[in-house]
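Heads up, this is only part of the complex; the chains shown haven't been moved.
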Amino acid sequence: MEVCKVIGNVISTNKTEELKGVSLLLVRAVDMNTMKLSSRTLVAVDTVGAGEMETVLVVTGSSARLTLISEKKPVDAAIIGIIDSIEIGGKSIFNKYEEKDISD
Amino acid sequence: MEVCKVIGNVISTNKTEELKGVSLLLVRAVDMNTMKLSSRTLVAVDTVGAGEMETVLVVTGSSARLTLISEKKPVDAAIIGIIDSIEIGGKSIFNKYEEKDISD
Amino acid sequence: MEVCKVIGNVISTNKTEELKGVSLLLVRAVDMNTMKLSSRTLVAVDTVGAGEMETVLVVTGSSARLTLISEKKPVDAAIIGIIDSIEIGGKSIFNKYEEKDISD
Amino acid sequence: MEVCKVIGNVISTNKTEELKGVSLLLVRAVDMNTMKLSSRTLVAVDTVGAGEMETVLVVTGSSARLTLISEKKPVDAAIIGIIDSIEIGGKSIFNKYEEKDISD
C-alpha cells in the first residue's frame, strides 16, 4: 500500500454500469523521504469517506476490489484507510491532529 | 485508475478469438501536474463508446476484465468512463464542455 | 496492452511442465511517440503465429492467461494480435502492408 | 519478492472493516547492488512478527493475500519472512547475526 493525500475528485456520468454510485477521488502519492507530494497521481475509489487534503492509505491492483464497496468493480486503486499517524525510527513524522502537515 | 486522452486506434485482424468484436483505442496518460499528455501510451478496450480526443478514465491490470464487455478477455487496460470534470483543491482544472483542453 | 515488435526467440528445454509446447518470443515495446523500438524487452507466449519483425499487440499480467493457448500457464505476457494498422489523430502512422516500418 | 527493511509503522483507526486487527509496517526496499536503502517505500501487512530495523522478505500484488493472516484482505504488500542471510556469488553479503548491517 502507499501513503497518499487526497487532492481532488473526478466526475464521470457516461461510465460503465459497474461504476455507478462510486466516489472517485484524485490522490497523489507522498514521497516518504521528504514527506512532500510526489508527481504520481491516481484516481481511487473511496471506501472510507475520505475528505480533501486527508492523508490516506491506498491499495492498488486486484486487491483494490477486496472491500465491500469495491468488490467485483473495474477498479485498480482504492482508499482503504485515513491515516492517523506515521512513525519512522521511533519518531513521529506525521500526525493527523498536529499542524506539521504534508505540503505540495 | 488513470486520466487518459484517446489519441487513436489500432486495427488487428489476425488476433486471438477472445478479442473478436472488441474496439481497441490508443490512449495516452495525462500528466496531472501539467495537464499535458505524458509519453505513456496504452492500447485499451473501449467499454463506453469513447471518441477521439476525449478525456477518459482507464483501469489497468486484472480489473480491466471486470466489465460486461471485457470479462474473460485477454485485456489489461479498459476505458471505463468519459470524464466530465476534474477538480483539484476545489478548483476546476478540466471541464469537458469548456474550451480549456488538455494539449499535447 | 502494448504495441511491440517481435525481435527474436528464446529456447528452454529444462522448463516447468506447464510451459511444454509453448513458443516463447522476444518482443520489444514500440515507443509510440517516435515509433522506434524502446529498450523494454519481454519474453511473451505467442498465441497467433507471429513472425520475426512483425508488429504485435502484447497483453501483460494475469490477462496473459486468458487465451486458449495460455490458460492456466505460468506466463505474464502474451502476443494476442498481429497489428495491421495504427492511426493517431486520424493519420496512419503504421501500416503492415506499406514500407514505412518501425526501425530500431 | 523484494528484500526490504522495516523502518516504521502506520496507524489508521478509520479504515475499511477488512483491515481491522492487521499490523501495518513501513518498509523500504534494499538496493541489492549497494546494500543501502533505496527510496522505494511501501506499507506492508506483517505476517511474521517483524520488528523495527529487521531485514525482511516482502511480496507484492495479489500474492500478498496468500497467507492465513492476509487472505481476502485488501492488501497489496505483505512481509512473509525475516531474512537470516543473503549470499551473492558464494559470499555472504548480509547476516542477521553479524554487525555488518544495511544502512540508510
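Letters A, B, C and D mark the chains in the order given here, with residues in each chain numbered from 1 onward.
Going forward, a residue touches a chain if its C-beta (ideal position, glycine included) is under 8 Å from a C-beta of that chain, and two chains touch if they have at least 3 such contacts.
In this text, all values refer to a predicted model and were calculated from it rather than measured experimentally.
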- Assembly copy number, counted for this structure file with 4 shown: 5
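Everything that follows uses one rule, which is that only the chains that are shown with their structure count from here on.
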- Which other chains touch chain B while also touching chain C? none
- Task: Would you kindly say which chain has the C-alpha centre located farthest from the C-alpha centre of chain A?
- Result: C
- Message: On a C-alpha centroid basis, what's the spacing between chain A and chain B, in Å?
- Response: 21
- Item | Distance between chain centroids, defined by C-alpha means - chain C, chain D (Å) | 34
- Item | Per-residue overlap in chain D, given as positions that touch at least 2 other chains | 62
- Item | Overall pattern in which the protein chains touch one another (line/ring/star/complete/other) | line
- Item | Set of all touching chain pairs, with the criterion as stated earlier | A-B, A-D, B-C
- Query: Taking the complex as given, what residues does chain A use to touch chain B?
  - Reply: 7-19, 24, 26, 28, 39, 41-44, 52, 61-62, 64-65, 72-77
- Interface with chain D, chain A side, in the complex: residues 1-3, 31-33, 47-49, 57, 59-70, 78, 80-90, 93
